[in-house]
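I'd like to ask you about the structure that follows.
Below, a portion of the complex is reproduced, with chain positions unchanged.
Going by the order they are written in, the chains are A and B; count residues from 1 in each one.
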Amino acid sequence: MKNTFGNSVSVTLFGESHGEMTGVVIDGLAPGIAIDTAFIKSQLKKRRPAGKTGTARKEADNFKIISGVFEGKTTGTPVCIIIPNEKANSSDYALNSFIPRPGHADYTANKKYHGFEDYRGGGHFSGRLTAALTAAGAIAISALKDKGIDIGTHIARCAKIDDRKFKDLKADIDKLNSLDFAVLDDKKSELMREAIISAGADGDSVGGILETAVTGLPAGIGEPWFDSVESMISHAMFSVPAVKGIEFGNAFKDINLRGSEFNDSFRMEDGKIKTVTNHNAGINGGITNGMPVTFRLAVKPTPSIFREQKTVDMLEMKDTSLTIHGRHDPAVIHRARVVVDSLTALVLCDILALRYGTDWLGE
Amino acid sequence: MKNTFGNSVSVTLFGESHGEMTGVVIDGLAPGIAIDTAFIKSQLKKRRPAGKTGTARKEADNFKIISGVFEGKTTGTPVCIIIPNEKANSSDYALNSFIPRPGHADYTANKKYHGFEDYRGGGHFSGRLTAALTAAGAIAISALKDKGIDIGTHIARCAKIDDRKFKDLKADIDKLNSLDFAVLDDKKSELMREAIISAGADGDSVGGILETAVTGLPAGIGEPWFDSVESMISHAMFSVPAVKGIEFGNAFKDINLRGSEFNDSFRMEDGKIKTVTNHNAGINGGITNGMPVTFRLAVKPTPSIFREQKTVDMLEMKDTSLTIHGRHDPAVIHRARVVVDSLTALVLCDILALRYGTDWLGE
């Protein structure tokens, strides 16, 4: 399935940056999940560019739920959400069809779609489509929250500036979900914002690391081999534009530990089985152990920069150079955060519905 | 699909560590792919423990192909490969059913399967099942090789010792595929081996980083959103026991670059479009661009160590401790290498068959 993900709960994504609308269909959601329109709006706001840290294309994201909701609740049938593109300005992109922008999907789209692709503004590859994912994810996040499952993501690093680590997960997640620019340490938040603006002023861009924590997941969900929780989450996360790496816990650092240090001992705590440490990030053998699931994503610097870049002319098959105009972000990491939360929620709904049945999330 | 992965080409895995056999079904392979039994054997040998760097359980891996091959070639119907377990020694594992080993899947299996799981030797979660994946992967590797697509993996880091980086990919891949212990720098190879043996002597274990390169992939394969090449590969890789992280290229380091540094400029080279650098690891927007696809995997230290560890008694619901006996590896990274190559080949066969049709790999 090319643009569909999930089994018991599935998501289908469609649209192009400069087409009439983008949208999403979520199927398999339990009946009876309350739709919180204000929350969907607030989630979309987190994704929307703000001030100088984001692109000048400011879409209102006037989403419309056109199916699967009746009297304010999910019906159990497919929920389709459409979002019109109101501020597309295609004149900026006239050359892209045969002069591919470095780091973008222009070249690969051409190789896959043979020139029939809508190349304007990245077409189907545009981050614009993540607005629909965010709206869909907001419904999933609400449903999980009602089951005691919470998700929070912070910018752990941006432009070489590090946020503080997670401390009190509950308080940290609450704080993050109240912020549009999700950094735990307010001072670092300010520094990161400045660094993004500064990169933009240079006609350049920056990347970073997003770190996500999920609390409240029951032990025993996920599958042993190919549909491990790690497999399912990573599959979803590499759908987020600019994500190029994922580690559960802090794996790339912790592989330097010995087994005696890495292993998470079990102990009784208030009558429940817990682990003392959480190097395995809440997952053993692909299946949750009831501890928080945490992962970190490498987010590359935005490819759209305003400096002259070397590229090729695909018609003439010769070297050329390109200076991008148009409206772009000096960073997407702060906007990608809510997309990560959204896809995390959607993939967890899928895993939970497979395990506990299609009604579980709505009961 | 719990133990099945892939669409056009799919893999289904079954078996338990101490059951009678483990095995795999590969479906969707093109008809007419030659089966190289000697190559399958040599691949299984790479996975098999050797000397003091591996477990004392030395299985002969007497695999048998029981379907889908006729007169030495694939027929196009499902290929089932079975491998008997000949050296299982279950007496070592008598306690595991209710005293979970830290870092293993004992506890999560119990939460998922309610005590009905075959807990002996890790049961269905055992690395033993990767023998079947290796046999299946050997067929896929051969088929890809005939199409000019080569895969090679080295131990980039183990026990804090770094191998040299890839230089000449063709020569490096050839060298790696001739080695049982896949390290490019012979001196570092020796040091890593010593470090593994030393950890074993301490009753402890070590982990590291595997780095894989794939050359010869055509541009334009993969899907834009949920079935990006990164999504598909990562989904498969987290099926490899002990893998806890993946980065394409060197993403967790390179996110510190600015966009102007990270972007891979295009240029003409011998009449073909190439990129000057390869920070995007051969993939833009989820789709191959014709450059080598590279990724690195974080492999945790083996959880089986021979020191006393704290755990719980799940029957009595109280704290206890555990000292593991039995036969275990002080590291699995060197054995996991061929499993990574195998799953990479299988997932690429799936992506290619989807793109070019079910006959393509055999033509």
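Note that in this section a contact is a pair of C-beta atoms (placed from the backbone, for glycine too) under 8 Å apart; a residue touches a chain by one contact, two chains touch by 3 or more.
Model, not experiment: these values are computed from the prediction.
Participant: Of the full homomeric complex, 2 copies appear; what's the total?
Facilitator: 4
By definition in this document, only the chains that are shown with their structure count from here on.
Participant: Can you check how far apart chain A and chain B are, centre to centre, with Cα atoms defining each centre and the answer in Å?
Facilitator: For chain A versus chain B, the centre distance works out to 27 Å.
Participant: Going by the contact rule set out above, which residues of chain A touch chain B in the complex?
Facilitator: Interface residues on chain A, with respect to chain B: 1-5, 7, 11, 13, 100, 102-105, 107-109, 111-112, 122, 124-125, 129, 157, 160, 199, 202, 204-209, 218-228, 230-232, 234-239, 241, 243-249, 251-252, 254-268, 271, 273, 275-276, 279-281, 283-290, 298-305, 307, 309-312, 314, 317-319.
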